[in-house]
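Structure first, commentary second.
A single protein chain has been omitted; all remaining protein chains appear in their positions.
Entry: chain A
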Amino acid sequence: MIEINITKRIKTYKGWEDLNINTQFETGKITRITGPSGVGKTTLLKILAGLVTPNQGVIKFNGELWFDAKTKFSRRIQERNVGFVFQDYALFPNMTVEEHLKYGTKDIAYIDQLLAIGAMESFRQHLPGKLSGGQQQRLAILRALSTKPALLLMDESFSALDKKLKSNLLAQLMALFAAQGITVLLVTHNEGELEGESGVYNMEE
């Protein structure tokens, strides 16, 4: 279980506001995070990853303390074992597809498995600049999975994929998530995405 009860002061188009999040996410499951733009969905993912520090509150992952504002404790990003798929991919311009995955794991068989899941086998030696938008997005997903994270945070991670590719990829990803017991939090604007296979957390203004 992910227990999160935090307050983060964020700047919105209306000025400074408090983002209050008090909820729980079941681990080993997929949860879609929905809500209007600017409500703080990406901030929530970044808070869980340790990239943004809340002003108040506590975060626990399966009982393990990740953050406590009172004692000023924050588990290091590197120790949280999260995978993050950034909305703008954040691919490394200097690394080929294969190098992206090797940066996360030395397990060659696992790299081959990931490349197969993303249908990226023939793009191993390509730099991100030589990939299409959809290929870049798939690479961002595969890279986040390369470290075998316990928690996968996905920010609009399927928006650039065409329908056929997306359904193929989703089916294989679901199998991988189940096999590795990965907890997935997926920010999405697409109501139908993973519907029926996931819980939903709706963030309101």
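Just so we're on the same page, a residue touches a chain if its C-beta (ideal position, glycine included) is under 8 Å from a C-beta of that chain, and two chains touch if they have at least 3 such contacts; residues count from 1.
Please note the rule applied: contacts and distances are computed from a predicted model.
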Undisplayed chain, where the name is taken from the UniProt record, one of "Pyruvate dehydrogenase E1 component subunit alpha", "Amino acid/amide ABC transporter membrane protein 2, HAAT family", "Molybdenum transport system permease" or "YCII-related domain-containing protein": "Molybdenum transport system permease"
From A:Thr53, A:Asn81, A:Ser167 or A:Asn202, residue that would touch the chain that is not displayed: A:Asn81
Sole residue of A:Leu51, A:Ala119 or A:Met174 that reaches the chain not shown, by the stated touch rule: A:Leu51
In chain A, positions touching the absent partner: 49-51, 77-78, 80-84, 86, 88, 90-94, 103-104, 127-129, 143-144, 146-147
